[in-house]
Structures are given as C-alpha cells and as structure tokens.
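Here it is, the structure in full.
For this depiction, one protein chain was excluded, whereas all remaining protein chains were kept in their positions.
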Amino acid sequence: MSIQVAVIGAAGYAGEELLRILTRHRQADVAVITSRKYADQPVSTVFPRFTGSDLKFSAPDVDQIAKTCDVVFLALPHGLATEYAIPLLEAGLKVIDISADFRLKSPEKYKEYYQEDHPAVELLSEAVYGMPERYREQIKSAKLIACPGCYPTSSILPTAPLLEAGLVSPDGIVVSSMSGVTGTGRKVALPLIFPECNESVRAYGTVAHRHLPEIEQEMAFAAGLDREIAINFLPHLVPVNRGINSTILLNANDGCTLEKIGEAYEKAYANEQFVRVLEAKKFSDTKYVTMTNCCEIAYNIDPHTNKVILTSAIDNLTKGASGQAVQCMNIIFDFEEAEGLI
Amino acid sequence: MSIQVAVIGAAGYAGEELLRILTRHRQADVAVITSRKYADQPVSTVFPRFTGSDLKFSAPDVDQIAKTCDVVFLALPHGLATEYAIPLLEAGLKVIDISADFRLKSPEKYKEYYQEDHPAVELLSEAVYGMPERYREQIKSAKLIACPGCYPTSSILPTAPLLEAGLVSPDGIVVSSMSGVTGTGRKVALPLIFPECNESVRAYGTVAHRHLPEIEQEMAFAAGLDREIAINFLPHLVPVNRGINSTILLNANDGCTLEKIGEAYEKAYANEQFVRVLEAKKFSDTKYVTMTNCCEIAYNIDPHTNKVILTSAIDNLTKGASGQAVQCMNIIFDFEEAEGLI
Amino acid sequence: MSIQVAVIGAAGYAGEELLRILTRHRQADVAVITSRKYADQPVSTVFPRFTGSDLKFSAPDVDQIAKTCDVVFLALPHGLATEYAIPLLEAGLKVIDISADFRLKSPEKYKEYYQEDHPAVELLSEAVYGMPERYREQIKSAKLIACPGCYPTSSILPTAPLLEAGLVSPDGIVVSSMSGVTGTGRKVALPLIFPECNESVRAYGTVAHRHLPEIEQEMAFAAGLDREIAINFLPHLVPVNRGINSTILLNANDGCTLEKIGEAYEKAYANEQFVRVLEAKKFSDTKYVTMTNCCEIAYNIDPHTNKVILTSAIDNLTKGASGQAVQCMNIIFDFEEAEGLI
Partner (left out) sequence: MSIQVAVIGAAGYAGEELLRILTRHRQADVAVITSRKYADQPVSTVFPRFTGSDLKFSAPDVDQIAKTCDVVFLALPHGLATEYAIPLLEAGLKVIDISADFRLKSPEKYKEYYQEDHPAVELLSEAVYGMPERYREQIKSAKLIACPGCYPTSSILPTAPLLEAGLVSPDGIVVSSMSGVTGTGRKVALPLIFPECNESVRAYGTVAHRHLPEIEQEMAFAAGLDREIAINFLPHLVPVNRGINSTILLNANDGCTLEKIGEAYEKAYANEQFVRVLEAKKFSDTKYVTMTNCCEIAYNIDPHTNKVILTSAIDNLTKGASGQAVQCMNIIFDFEEAEGLI
C-alpha cells in the first residue's frame, strides 16, 4: 500500500532529483506533478531521462491535490510556499517544503534577509527543520517540514556535535564552501553558461548570503545558546555539476583533542546511515557522495593556530535537498528511512 | 641583442610555461634546456605544442651553461636548486629559482617545514623574493631570485597593502584557496587521474602546508612586525587546469573602510600593469587571469563580523610561477617589464 | 533467499560499479570480493564510497569461491579470465565475464587482435554474448556470459534492428564514438592525469581497436550474413567521467524511411526497459543515461548523402559493463530484470 505524493514546482534540478528518487521508492506513488510552464506536457519534455514514463505536468490545483494526496513536496522559488502550505496543511496533508520559506524561527531574521515580512509567521514555529540526524523525533509527528538548505546541511552536520560537546567555541566560526553549479538551480543566465563556469573558480555572496542566518540559528541551537552568533560564510562556485565541500574553521576549546572529536561524532552519528565520519586527518571528497544521500565528514586540529578544521561533502541535490526531503517523508510515514535513497 | 637563457629541469608544467613565454620573448634566446630523463630528445617529445621548434633537451652541464648563458631558471623539485645555484652564481650568472628552496629567510623555519637543514644558509639571506610589486628595487640588482609560490602570490598581493596601511590585523588571518590541478605539477598518481579529479572538490594540506611559512613571513614583513604570525591556510583542489582563487578573511582595524582599502590599493598598485583591482564588492574570477601574468583582486567588508574579505585570482603557472620569474628577469636585465608576458 | 556472489578483480571502476549495484540488490549478497593487491584491506580503502561497509578484499581462492558462491563476476584485465572460468564452471557456478576474453566466436579473430592463441577455444562457442536485448533466451540457460564491451554495446543496440529489418546496408558502416575517461579503466598514466584530459579532445585507436571485431561480428549476425563485414570504428577520449556517445553512419537501403526505422525499433525494443528510443530527428545525450542502465537511441536520415544517422548514449560502466552484467545475472536467476538497476 503506497502513499500518494504531489510535487509542486518540479521543473528544476531539485524537482528532477525528487522524481528520480520517488520513481524508485516502493511505497510512494507520484500522483501529481505540477508546473505552470509545462502544464499538460509529459515530464520527459523537460527531463528526457524520464522518457517512457507516463508522468505529465499539470497546472497546480490545490483542491485536487488535497483530495488525492497524502503528502506534498514544495519545490518552488523563494516566497511562494505559504500559498500552498496553508490550504494543504488544513486539508490534512503533510507538507515538505524544499525552499527556504520556513527554515528561520525568527520573523525578524526573515525580514532582514528577505526584505519582506513573512506571510505566515505562525508556520515558522510550527515547522520542523528537516534534518533527521538532529530532529528525528520532531519530524515523526511534524505536519510541516522545512528542509534545510544545501550549504546549511554541509555546515551543520559536521559542526553541531562538536558544539554540543563543548569542544569548540560558537564564536569566530568560518565556513568556506564550494558548490557545484546545480546549486544555483536551473537558471538560464550569462554567468552560468558553460564557458563562463568551466575553468573558472569564484567566490560570491560572501556578505549576507541568505543561507547565513539558517546556519547561525542551528549552530547556536547546537551550542545551547540563547543568544545570536555571527559566523563568516564564504560560498564559491566551482565547475562541477553536483556536490558541496565545506571547510570549517573553529576555535578549539581547552581539552579538545582528536580523540574527543572522534567520540563526539561516534555519539552523534554511530547509528546514522547517511553520515560517514572518516578517520582523523583525512579529507572529505565530493566525488564519494554525489548521487547519494550521504554526508562525509573529516576532521583535524591545527596546533599552530589552535583551530579545529572540519571538511564535509554532500550532494547538494540529494542530502542537500531532495534526498533529505524524502528521508523526512520516510520518517513521517514510518517507512524504512533509506527507502528510495540507496 | 639577446641574452642567453638556460632552463634546468624543464619537463614539468612550469617548465612548459617558461618555454611558452621565452619563445615569445624578443630579447631572450633559450640556449640550453635540460632534462635528465629526456636528454637528447626534442622538446616536442614531451610538449607537442613545440613541434617544429629546434629545441632539444640535454643533460644538465653546469660548465657549459656557465660558459654560454647569462641567466638560468631552475625549475626543479624541492631540494635540488642549491647544487646548481652555487656554481652558476659563482660563474656570474643570474639565477632565478622557481622552487621553494630560497624563499624562507629563516633556516629554522626551513628545517621545521622541510625536515632537513638548509644546504646553503648564506643564500637564504642573499636571495631576493621575486615579487616585483613588493621588491622591485632589490630585484634590479639581485643575483639570486627566489620566485614566490603560487599560493603565496595569490595571498600576499591582496593582503600586503592593507597590512602596510594598518587597515587590518596581522592576527587571525584565514586564507582559503582553490587551485587547479597543474598546481600539483605534472605528477602521475592515482588521485590525479581525470576521473579522480573531475566532479571532485576536496581540501588537502590544511595543517602545516609548505607554503604556509612563506605566506606568514611576507605578511609579517608587510605588517612591519619583527615577530612571527600564525595564519590558517586552507588549500583545495578543484577541477580546472589552471588558476588559483584565494578568499582571505582579515580582522578589520578601527577606521577601516572600503574607501581606505581602495586608497591603499591605489597607492600600491596604480602603476602595476600586472595587478588589477576591481571595484569594491566585486569578486575575482580565475577565468579572467588564466594564460596571463595578472593578479585580479577584489575586496569587501562584512559588517556582521567586522572582517575584511578579499578575493584574488592568478594563473598558478604564470603569475604564480614562470610568468613572475620572467617578469623578474626583465627587471634584472632592464627590459620592458611586460616583454614576453602580454 | 539470496544468491551468493563473488567478484574477482574488483579494484577498478567496473568493480566499483558492480559493488554499487550489488549492495543495492535485494537478492544477491556479495560473499567474496578479491584483489591480490588489496587483500585483507576493507573495500573502503580503495573506494571510500563504501566506508562503513564490512566488505573486505581477499586474495582469490577458487576452491573457497566454488564452495560458497552461486555466481562469479570476473572483472579482470584481458587474458586472465580463463584461469578462473574453467574451474568455477566445473564447480557449477555461473560465470559472468566483464572482460573481452570470451566475446569473439572466432579463435582466428581473437589471435589477430590479441596476438596470441585463445587459451580455451571451446569456451568461445559456449559463451553467450551478454546483451539481453539480443540474446535473452540464450542467457537464461547460459553458464558462461561474455559481457559486451562498452563501445560495442553503444554501437550494436542502435544498429542491429535496422540491419535485421534490411533498412540499411551492412557495408560501409562508420561508428564515431566519444568515451569518458573511466572507459580506460583506473589506469595511472601521464596521458590520463587531469590536466592532460581536461580541455582536451582526441581520437585514438582508429585502426584495429580491440573492440572492432566484436562490433563487426554482432553487426554481421544482425544482418544475417555468413560473411565478414568491415567497418570503421573511430574512438575518441573526451573530458567526462562516464558516458559514451556513438554517432553511426549507415548506407540507407531502398525504401528506408524514418517511419520504417521507427517501426523496426518499436518491434525490437517496445518491451525493453533499458532501451529508450527518441522521436525521429532528435539526438541522444550521455547526460540522460549516466548512472543508469539505459541506452538512449536517436535516428535521422540525411537525404543529401542517403545515409541513416544514428546516435546512441550509454553509461560505459553501467549498460556498458557492470549494469548489463547484473542484468544478465537477473535473467539467469529469474529475478526481476531491473533488480538493483533502478
């Protein structure tokens, strides 16, 4: 017996990845898949990979989705999720939002970074941050999931256990991340055409990136703080399709050793099938996680500056978006957590 | 009237780049080009790009070079330069070393990072650090040039003017760099074959990298300190052939503004043809400097953390190695500084 | 109830892909995985992707494999399969060879292209060519499977139905193929390091490539000929990790139309889940098949020269090697044909 799934706004790369996973999932049927632009066209028009499938895009119809589906994934550009989330939650569906709309707990932060009031403040507190390794219990009974961003996933997973264990300081954190080009979505713009990205490495958004408050929020939570922290987040675009590497620099607290770091990870992730912690002094590599839902974490200490240096690798479209979203769905519906993801 | 040039150890990528530049140079003839491995073979055996050229590799013969040449470039693996430098300096040649052998002023630092005593300590103080934008006057009369490393060039050029102007602190500096694969040399090893590098992003050498003391030395000099500083240098390998991007985080001193940063760069680089400073808030991009001798610099201030954020881009083989080496040669022989480099 | 699987010679890319598929397969357990070089080391030493798995390499032990396994995959370099195939076939195991050792029916052709006598001529006639879309019935009862090469798979699948239908001539065929670098195996050699492959396109092996007789053999079979044919096969190396595109030029016979080509494909592949034929006048694209077991086929007719132009795309490691091998295993053991492959 399968659940019926709707995907709203599926014409981007996260939507494609969601379809790739869901068509493989044995307990979920894609019942509705919407795109205003491609309504009535077969999915294969946009994604030739699905040639032969019967799936067709339709214009979004909230009533019909409410009647026929159990869960809906929202894969929309920023700012549009509320319009769908409110009626579908009321209709009793589980709503899993892949956008940034419900990730921040603070409406003030939302306004600061998105330059407008949040349209449904009450949903901010209701939403559960969809990172199973941190919030599995809350996800089980959640109605609304705010899926973490790709950069936040790659930053929070390696950092949180060390903050929780008090091994590193929540102050002075630096996250230097390199993302593949699918991280910008399926956008058609001059800086994204092949000759402008290939043989190019460049930083962007190093001040006030929209993923910044989400990272700070979750790092502060992990550190058990009820004050804000300020970190430096330095994103870069590199010429790969998929994958984010984050290199994270933290001030080591007294008594922090490689052994204690290893223990903190063991405690946090020993039973996690989608987090892989390497031996001390190794480095994560995006090529070992692309097309998987895994986060690979590596760690070291630099005695020269007394810093802990972490590296992490995820696939931005899988663990950084659609894979993690399906992982949440599996938890909510009490399926095997890895169903569709291996 | 041309000078006669010898290149010792030319079979790597820096050697190839040196040849590319020198064969275009109108006042320098490549008289000798050595490689033990490829002795007596035409250069085109190793570098098909030079098919049609008469150049042949020979086994290195110090006496012959001493007799026939005016200047010698050493493009050897670490640790081998002294053997050639001493007799050739004695014979009155100018010696331009592209390796790391003479870059550190401190024999102790050399031993710490290279695990052996330096074989010619007296040359460490004699050598001039071959960065024309910082040491042009000394280069004019230098006999031995220690060409800067690629990472150091990309770190020091953007940072030094701000340290000199007192706009940023020499403490707590973080340099996160991404290098193309030619930066590892023309090494044949499993981690460097195409499928292991393509679609891969990874950090390496984040603790005690051999370029670290060189960066710290020059940053301390720029800050006018007679004490050591400790920075974090975080190198990464990214799937491009050529190019280094460095993103540098510095603690802003009181009174540091975008305007003052702009002025400091104006003062330092207004007359430099190989340094290009972008408007505030832009980002450097390696694709605009590859196959050129330029360093592109961009800057911003993050008020959230009170950090100055710099980005820089160079071609690791040109401004980061062979191009800068020829720039030094041009200064020494009073040629136009850009000869062969445009 | 699962079958027990041995993989011999698993340290290359085809071995890694085989593991990736088999660890996902619900009716097959990887019982033995051998590598002389890495004996006693965890699989994750070679393939960090499998960190966390219990799998360990062992030295190959034919007796132990014979006792404990139902099927063995041979992923060895050319010329080594016979040594394992003979005793394991005698012990009653199914043997699936991914190398080229049993693909040719003619011992003479084998000698011509491999410069030595075939060590077990009798196995050449016994072996079934492991291309399910052409030989499914024979595969069901086969003991020894000779898995097709990657280039042959990409050439034969699009061509055979048209040859069978008599729409094109078996003479004068030209196959121009472009392969990703994993197609050369996990070889460590100067021409394969990243800077030598990236931003490079080059032909190689355009005369007497070892995949040539296999392509000619199967095309002649498809055309129902009992004579040899001679084709031109033009392989190229392009800077992608995975994927082969083949563009195939054939002389159209009288009466050949786009409609008839479409019908021939419909007849051949309508029920094939791993062959996807695009509408007329489109082009296959490797990016739609990588990491899948699909072959994508497109077709057109050039009235200017009266040629049929086919393009095909496969993943060289999946449909071109390990995926097709598992597809054969599934057929032999009467599993769902797509098990582990979706």
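As written, the chain order gives the labels A, B and C, with residue 1 at the start of each chain.
Note that in this section a residue touches a chain if its C-beta (ideal position, glycine included) is under 8 Å from a C-beta of that chain, and two chains touch if they have at least 3 such contacts.
Predicted model only: the values in this text are computed from it and were never measured.
Student: Just name the one of A:59, A:121 or A:193 that touches the chain not displayed here.
Tutor: Looking across A:59, A:121 or A:193, the contact with the absent chain belongs to A:193.
Student: Among C:2, C:125 or C:305, which one touches the chain that has been omitted from the display?
Tutor: That would be C:305, which touches the missing chain.
Student: Taking the entire complex into account, which one of B:52, B:92 or B:255 touches the absent chain?
Tutor: Only one listed residue reaches the unshown chain, and that is B:52.
Student: Who touches the missing chain here, C:201, C:225 or C:338?
Tutor: Checking the options C:201, C:225 or C:338, the one contacting the hidden chain is C:201.
Student: Going by the contact rule already stated, which one of C:20, C:211 or C:242 would touch the omitted chain in the full complex?
Tutor: Touching the chain that is not displayed is residue C:242.
Student: For chain B, which positions touch the chain that isn't shown here?
Tutor: On the side of chain B, residues 23-24, 48-49, 51-52, 199, 273, 276, 278, 285, 288-289, 291-292, 296, 342 touch the unshown chain.
Student: In the complete complex, the non-displayed chain touches which residues of chain A?
Tutor: Interface residues of chain A facing the absent chain: 13, 180-182, 186-190, 192-199, 239-241.
Student: Over the whole complex, note the residues of chain C touching the chain we left out.
Tutor: Against the left-out chain, chain C lists 172, 174, 176, 178, 180, 196, 198-204, 206-208, 212, 230-232, 234, 236, 238-245, 247, 249, 281, 283-287, 290, 300-305, 307, 309, 311, 313.
In the analysis below, only the chains that are shown with their structure count from here on.
Student: For the identical-sequence pair chain A and chain C, what's the CA-based rotation angle in degrees, nearest 5?
Tutor: An angle of 180 degrees brings one copy onto the other.
Student: Could you grab the centroid distance between chain B and chain C? Build each centroid from C-alpha atoms only and quote it in angstrom.
Tutor: Taking the mean C-alpha position of each chain, the two centres sit 47 Å apart.
Student: Between chain A and chain C, what is the separation of their C-alpha centroids in Å?
Tutor: Their C-alpha centroids are separated by 36 Å.
Student: Would you give the residues of chain A that are in contact with at least 2 other chains, written as numbers and ranges?
Tutor: Chain A, residues with two or more chain partners: 199, 285.
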